[in-house]
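Here you go, one structure.
The complex is shown incomplete by one protein chain, all other protein chains being positioned as in the whole.
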Amino acid sequence: MSNQSSSTIFRPTRRQTLGMAIAGAAGLAMPNLAGAGRAHAATPPSAPKGQVIVGFSQEPTIFNPHLVHIEVDEGIHFSVFDPLFGVDPEGNFFPALAKEVPTVENGGISADGLEWRVKLRDDVKWHDGKPFTAEDVKFTLELLVDPKFMSWRRAGHELIQELTVVSPTEISWKMKEPYAPYPSILAATFIVPKHILGAAEDKNTAPFNNAPIGTGPFKWVERTAGDHIELAANTDYFGDGPYLERLIYKYIPDLTVLYTQFKTGDIDVIGLQWITPDHYEEAKALGGTSVAVVPAATVESLSFNMERPQFKELAVRQALYYALDKQTIIDALYYGLPTPTETYMPQQSFYYNPDLPKQEYDLDKAKKLLDDAGWVPGSDGIRVKDGVRLSFKNSTTAGNHIREQAQQFIQQSYRDIGVEVEISNLPPAVMWGDYWVKSQFDSVVVGINFLTGSDPNTSDYLSSKSSPAKGGAGQNTFQYASPEVDKLLESGGVEFEPEKRKQAYLKIQEIVRNDLPFLPMFQYATVRGHKSGVEGIVPNINVRIDSWDVATWYWS
Amino acid sequence: MSQSELLVSTRSTQPWWRSRTVRRFARHRLAMFGLVTIIILVLACIFGPFLLPFDDLYIDLRGRFSPPFTGYHFFGTDPLGRDIAARLLMAGRVSLLVGFAAMLLSTVFGTVLGIVAGFFGGRIGTVLMRFVDAMLSFPNIFLLLAMAAFIKPSPIMITLIIAATSWMEIARIVEAEVRSLRERDFVVAARMLGLSNSHIMFRELLPNAIGPIIVAATLTVARAILLEAYVSFLGYGIQPPLPSWGNMLNGAQQYLDSAPWLAIVPGAAITLAVTSFNFIGDGLRDALDARSDML
Partner (left out) sequence: MFRYLLGRFWQSLVLLLLVSVIGFAVLNLAPGGPLSQFTLTPGMTQADLDRIATQMGLNRPLPVQYLDWLGHLLRGDWGRSFRDGRPVLDIIWEHLLATLLLMGVSTAIAIFVGTCIGVLGALKRYSIFDYAATVGAMVALSIPTFWFGLIAIYIFSLRLRWLPAGNMYTIGHGSLGDYAIHLIMPSIVLALVNIAVWSRYMRTATLDVINQDFVRTARAKGLRPRRVLIRHILGNALLPMITLLGLQLPTILGGALVTETVFTWPGMGRLFLDSLGYSDYPVVMGLLMMSAVLVLVGNLAADLTVAFVDPRIRLS
């Protein structure tokens, strides 16, 4: 059904191949942490030198990159393993284990997008000295769909058939159907060694999973559980780097302590969960460190369950948007760091729609909208219409202090327009279970990265067929249903000419902005920092973790 | 309800008991201090919020983090600019209520179970007391958290959970007491008179075990307040915006450097209340000369 125009995605220009292409402007929006990154005057040492300690507030525990894991684990994956090709901050793919990124132009992908042929490097060795070959790639891609293996995701990989090792440096396969986001998925698929993991009887519990062996810039040394992980330079690394002798990932479970250790110099790079916004001003003034605000792809929103009678009417959702004092929340609670937004699409994305109407904070307009729609205050001051009280629960994960504060602030603003909010926060394991998936909530405050992989396709969140409460298998727990959006999502999924594709996504953003299944608040910003002497640290919005380019970090 | 009834019957049968105990209790200086403190705290929590010019929920983001004893806010303001004094008193209502309610529930349950186990003894007694042992083998806070993590935290649920994890000691005390009373003359006599088991248990045995129960109940209030604080501090307890002494401390660690009063004020309130209850319990123990263990 989608064959006719599918080929264009595989043409070589960066934007076409890329899901979430970061347009040139992104460079402006994402100041380079190191000041000038690779163009910096200092040059990397000729041999690995020194050690860097990276602090994370969560503990990396899953080292097999294909088991279910959290983002912090990917810090280790990027250090120890390599994908066939990776994705850089601008959204370009760059070759890693593959000799070149397969495209239609270089013959790596057939014009219909169905046949793939990947040429591999012949100079890559696993950390144990064995050569890397096409057998390892075949093994990895098969492992991902092995029914006995608890593979964390299968999208795309399931479409592969006729996987053939042509030669030790070449592999080919056919896709059951063209699948646009697959390059983005491959860019996050690390290749694991057949000669080690393949020999394990139960790959879910293989010793490999706790002492990974990869091709990456750093070799596994040891893990002290609950404390740190130590890696050492892989001097045989085929790519640039590594320039550090030792790399240590330190687990510091408390954000305040994490920051304190950064302040005292106990850690060189402050990693995942970074510096809390309240410490930004202080951190900037610290000597000998480099601190910067880096946008993230996640968008914070107040999301509705559209099947609740309170939210069925557009006027109510509009009124609630008018009564949402975004700017105060951002300025007072988040120290002015995040960027207000009107859409779910990250502003760095090529597909971002900058022309959406700006929200106004206006309580009078909110009241008037509700008055006009026939919601009149009852004896307790809470508005009622046709027996429905304008009262709802709002939930988020317990323990997120700033968000809980925002929630209470919103509760107060809404009380002023005759709307009652009851806060009902839940532990994460409960919140993201059936409560969220089966749409058992009234409303939530949630931060979501809406993009699948790095593709602009948001069917999972916006298509009416994606609501589990209605029998779907996606994340549209808002139960948002717009025939027009459905149609655009379909056409956007089969339209591969980026400029045309962009039109579909711009339009979707416009409709969603009008329908307000969720009230977009802001796009996340993180405060990152490292010691001034550490060079080569470049933030990358296309990956989930800081250490994606750890191979090229070095001390000046 | 059955308990108050019993208290009345106890009083009527032993009028001397009351006055002597009261006199001994009144001479216990710490206990009196505790009693007076608790009365003041309770009165302040009941009436204070009406007297203060601030609403405990009113958010004023321009007035965040104002330190104590400066300006209008006696104890300062919190990260949302709410008046801490007002929140402290409202929180007191919640924390004290949870403490009292959990005490009532666990005392009633523990007493009934203890009497039944002690009175019947044998297999029933063993099974019941093994169950008590099993519950005691969980470090209290582990069990509390395991339950709170998965149950929607409302004051009522928190009360139930705390009660569910603190009735065991009362059950043990009562069981031991009843077991020792079981063969006494008055029980044997009651049996021979053909009185029903439940009459013997709750009309004869209970009044004689009431002393240790009262002491244990007082100490249970103290512990329940502490437990609420622990659970709420760890984020699994009473949820905002409803304040409790414990959840006022939740998140305070983050501001320990810049706004230490956020941690100091509610913690001091907890310590004061819990100490007072412990003093009262101690005084009662001395006054009743109960043979229960301390702990």
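Every chain is named by a letter (A and B) in the order it is written, and numbering of its residues begins at 1.
Heads up, the rule we're going with is that a residue touches a chain if its C-beta (ideal position, glycine included) is under 8 Å from a C-beta of that chain, and two chains touch if they have at least 3 such contacts.
Keep in mind that this is a model prediction, so the values were computed, not measured.
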Residue of B:Leu61, B:Leu104 or B:Ile151 in touch with the missing chain, whole complex considered: B:Ile151
Per the touch definition above, residue among B:Leu35, B:Ile210, B:Leu226 or B:Leu284 touching the missing chain: B:Leu226
Chain B residues that touch the omitted chain in the full complex: 30, 130-131, 133-143, 145-147, 149-151, 222, 226, 229-230, 233-234, 249, 252-253, 256-257, 260, 263-264, 267, 270-271, 274-275, 277-279, 282, 294-295
Those residues of chain A which, in the complete complex, touch the missing chain: 53, 59, 61-64, 67-68, 70, 148, 150-155, 185, 188, 204-205, 209-210, 224-228, 248, 250, 252-254, 257, 260, 266-267, 427-437, 446, 448-449, 451-453, 460, 468, 473-475, 544
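FYI, only the chains that are shown with their structure count from here on.
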Separation of mean Cα positions, chain B and chain A [Å, integer]: 47
Chain B to chain A touching residues, read off their complex: 57-59, 61-62, 64, 79-80, 149-150, 152-153, 235-236, 239-241, 250-251, 253-254, 256, 258
Residues of chain A touching chain B in the complex: 254-256, 276, 278, 328, 332-333, 398-399, 401, 404-405, 407-409, 411-412, 423-427, 429-430
